[in-house]
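Only a single protein chain was left out; the remaining protein chains are all shown in position.
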Amino acid sequence: MTISLFIEQIINGLIIGSMYALVGSGIALIYGTMRVLNLAHGEFYMLGGYLVFLLVVTCGVPAYLAIPIALLAAFLLGALIQRITIHYLLQREGWAFSTIAVTLGLSIFLQNSALLLFGENVQSVPYYVTGIVEFAGIRIPMQRLLILGVAILTIAVMTYVLKATRLGWAIRATSQDRDAAAVVGIPASRIYLITFGIAAALGAIAAAMMAPIYAITPWSGLPILFKGFVVVILGGLGSFPGAIVGGLLLGVVEAVGVQLTSTEWRDVIAFALMIAVIWVRPWGLFGSKS
Amino acid sequence: MAEAPMLQVENLNVLYGDFQILWDVSMTVGAKEVVAVLGPNGSGKSTVLKAIMGLTPVRSGKIIFEGEDLTKVPTHEMVARGISMVLERRRLFGAMTVRENILLGAYHRSVNKDIASRLEWVESLFPILAERRDQIAGRMSGGEQQMVAIARSLMSRPRLLLMDEPYLGLAPKIVSQIAGIIQRINQEGISVVFNEQNVHLSFGVSHRGYLLESGRMMLTGTGEEMIHSDVIRRVYLGV
Amino acid sequence: MFQPLRPWQWLLVAITLAALAVLPLLSSNSYVLHVLILSMIFGIFASAWNLVTGFAGLKTFGHHAFFGIGAYSSALVALHSGLSPWLTIWIAALIATVAGLFIGLPILRIRSMPHVAIVTLGFAEIVRITISNLQSITRGELGLWGIPPFESFTLPVLGEMKFSPADKAGYYYLILVLLVFSTGLITLLMRSKSGLALVAMRDAEDAAESLGVNLTRHKLLVFGVSAFLVGLAGAFFGHYIGILTPSAAVGPDLMILVIAMALVGGLGTLSGPLAGALVLTCVVELLRDLNDLRLLIYGAIIVIVVMFLPKGLATLGPIVRRRFTYLRAPTTSPAKHL
Partner (left out) sequence: MRSRIFAYALGAALGVTLATTAPAAEIAIGVIGPLSGPAAQSGISMRQAYEAAAAQVNKDGGIKVDGEQKTIKLIFEDSASRPEVGVSAAQKLLSRDKVDILVGDSIASSVTLAIMEVVPSFGKFAMSGQPVSIEIAKKIQSDPKRFANFWKSSFNSDAYAQAVFASTKELIDAGSFKPKSKKIAFVVEDTDYGKSNAEYTIPLFEKDGWKVSSKEVVALGHADFYPQLSKMRADEPDMIVSIFTSVNSGIALVKQIQEQGLKSLHMAVYYPIRPEFLAGAGSAANGLLWTPFFFDPVNSAQHKAFAAEFKNLAKVVGNGDHAQGYCEMMLLLNNLKAAGTVEPAKLSEAFAKSDTKCAIGRYVYDTELHTPRIGADYIPVPVAQIQNGTSFAIWPSTVATAKFKPAQ
């Protein structure tokens, strides 16, 4: 393997990994704040893809407008779903299981709603930007660089929101101690609602950016959900920065893995890695034990 | 109206599932008063405070504060009404800094004006916290954490402060320090309700006490009256 | 819940069993038997999952791995060794048990429910992909066919027990026996000391631990028994359907189906998963004509049951009864007496 090929594979991995990171960070945010494992998270990704498709292809809205609209719609949808299901379950006994079960049902429900609405057809969105960047024997299309750019921007914005805004403080406080947050005046249920919306929007950003490459089908959420799980286990369940690092790491491991072996056993390796991590470091590779 | 106590708790009943924790508990707290809730382990002391704050759902009964019925008001609205709470075992936001923890005390819209002056006031009560402002709260000692927790709860300038087991797990030296702080807070014109198992510890700072046993209010009175009560002796010494 | 049955309950069980036993004598419609056979396969699967999830409180989402392991083991052993399926289904169940203990051990170290959910899901995916990739042995997604059926034999009263798609009486009675066996085993287990410890631990893990109950051993026992039963159901499924594909025998859809069955019937009850399996298998067959709506309704059922009937259909009974009681005697609410 030459150096430039190796670098190219790392870049391939980082690009896909940045998308895993966005999806994983949504799962991590939801789990972090409300201790809910969202099995319907893949469907936020899938619906985000369809929203962009509807706007860009069906309605002819330019991408730079369509993507923010899709994000907002995904946010509202996520919040609505939280409000009519999780919100009530969290107030009951046995919520840890019932929330997992309800998101499982939601996942199947949303998949098949999409099937009814959009059909089996594989949908795709044209590239937002064209052109190829070539240097030192490495070829990367602009579209892929755009993915990486948007991912970095999104992560930067999210980091700023979490670190430096009132909302971010409230999310972090609620995720660390719900009662303590309530006592200082943070309305946990509203924070949960917003967090769910943000997580859905993060999934939708990933979907919007991937739509020109990964076509959209009612089932596109499932594989990405499994990737998201691996990511959050690697990064420590519930940790936002952990999910970012975990996502990038998984992307790079996959790309380099393809170079070294064949694609066939890739997912087995990813899952085995995940189980091994849980076995030796249940709090994740980057999380801390407490 | 001026005669009515600041906080009035009437016939509180609280259940966890089918298990009844509090039975018709009533109590009052006057303005600028320090009240101790006493009782052995498992008597329901913490539940009384949590129920007032809305952290535990109340089956029946009333909580009236400054003439307003707060029974159905959610926890996060309490600071807006003038009540604040220090939770058992400090419960800090462990991954955040001391400063962030304290500032979160003024999170609610109704109290996040003139944060600078509030911070100044709180840091004047706990000078050490100003020095440690950038330290991660979770890595501090128990006593320091308790100070952060109290500082946090004061940021909303409450008129009533509830403290759940403020002495729990602290070294004797720290306990007396915290007791001093409670007195200091009271001198600022704030009413304090705290609970504690140890009778003698409680009466160092409180004006009045209540005794709980198995979820029922058994006795109230000043420290002096209670220490000499037969009921106390029976409850604590099993006589 | 596991009190000895009262006489009328015994009678009810006996009548149900008798009705199920004479059914094939009355109806030769193989489609009706087919639906009932599938219900019973899923009944065993759902009860065994419920044993772990509902009774022992270990929320796993990867039991379809054991179903697939059971199905493929029995089919492959019977195909290659020439052993009779009558024997291989038990070998397969034991292989599934070993797999269960293998994955059960790491799970027991984890207290966090989401971690358990993810690990078990991941384990099942590994099993599925592995079966799919080992094409030379399993024929992958194309399907393993040529699985030997059970040998026929003759019974004194019932006549010849045939095992063929057109004459399903043999399959029907065999799965009925296996269902009774599985329900009996679960009942015995839950009435034993281990069972009592399990329920104690589900309700208050720390308390049970402080009482000196050895949690790991009991949990592992339950996990093993559960994997055994699921493996057995899977092994029967393979010989019954005659063809196995990774997505049919180890696919996540299968687990979703079984979870829905247990939830609909009532998690943590003995009869719930059985009732749920019957109801949902019939619903799935009824919705056959609705094609695309099938899974949609299915997802909606799970959501609605979790939201409004958290204890499954079993809750409907008391709700209805309460309605009636209330209508007859509108007494004061109990809170007033406190």
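For reference, chains read A, B and C in written order, and residue numbers begin at 1 within each chain.
Note that a contact is a pair of C-beta atoms (placed from the backbone, for glycine too) under 8 Å apart; a residue touches a chain by one contact, two chains touch by 3 or more.
Everything quoted here is computed from the prediction, not taken from an experiment.
*Asks:* Where does the absent chain touch, in terms of which shown chains it meets?
*Replies:* It touches the following shown chains in the full complex: A, C.
*Asks:* Tell me which residue among A:Tyr88, A:Trp219 or A:Phe286 touches the hidden chain in the full complex.
*Replies:* Missing-chain contact among the listed residues: A:Trp219.
*Asks:* Suppose we count only contacts with the excluded chain; which residues of subunit C make the list?
*Replies:* Residues in contact with the chain left out: 23, 26-32, 34-35, 38, 132-133, 135, 139-143, 145-146, 164-167, 241-245, 247-248, 282, 285-286, 288, 291-292, 294.
*Asks:* Can you list where subunit A touches the absent chain?
*Replies:* Looking at subunit A, the ones touching the missing chain are residues 1-2, 5, 8-9, 12-13, 15-16, 115, 120-122, 124, 132, 139, 141, 144, 213-215, 217, 219-220, 223, 254-255, 258-259, 262-264, 267.
Following the convention adopted for this analysis, only the chains that are shown with their structure count from here on.
*Asks:* In terms of C-beta pairs in contact, which two chains are most connected?
*Replies:* Pair with the most C-beta pairs in contact: A-C.
*Asks:* Can you tell me which chain is nearest the middle of the complex, judged by mean CA position?
*Replies:* Central chain: A.
*Asks:* Using the average of all C-alpha atoms in each chain as its centre, how far is it in Å between subunit A and subunit B?
*Replies:* Centre-to-centre distance between subunit A and subunit B: 41 Å.
*Asks:* For subunit B and subunit C, what's the span in angstrom between their mean Cα positions?
*Replies:* 51
*Asks:* Using Cα averages as centroids, what's the distance between subunit A and subunit C in whole Å?
*Replies:* 33
*Asks:* Can you tell me which residues of subunit A touch two or more of the remaining chains?
*Replies:* As it turns out, subunit A has no residue touching two or more other chains.
*Asks:* What are the residue numbers in subunit C that touch two or more other chains?
*Replies:* There are none in subunit C.
*Asks:* Would you tell me which residues of subunit A are touching subunit B in their complex?
*Replies:* Residues in contact with subunit B: 93, 166, 169-170, 172-173, 176-177, 179-188, 290.
*Asks:* What residues of subunit A sit close enough to touch subunit C in their complex?
*Replies:* So the residues of subunit A in touch with subunit C come to 31, 35, 37, 85, 88-89, 92, 94, 96-98, 100-102, 104-113, 115-116, 222, 226, 229-230, 233, 237, 264-265, 267-268, 271-272, 274-275, 278-279, 282.
*Asks:* So in the complex, which bits of subunit C are touching subunit A?
*Replies:* 53, 59, 61, 106, 109-110, 112-115, 117-119, 121-123, 125-126, 129-130, 133, 252, 256, 259-260, 263, 292-293, 295-296, 298-303, 305-307, 310
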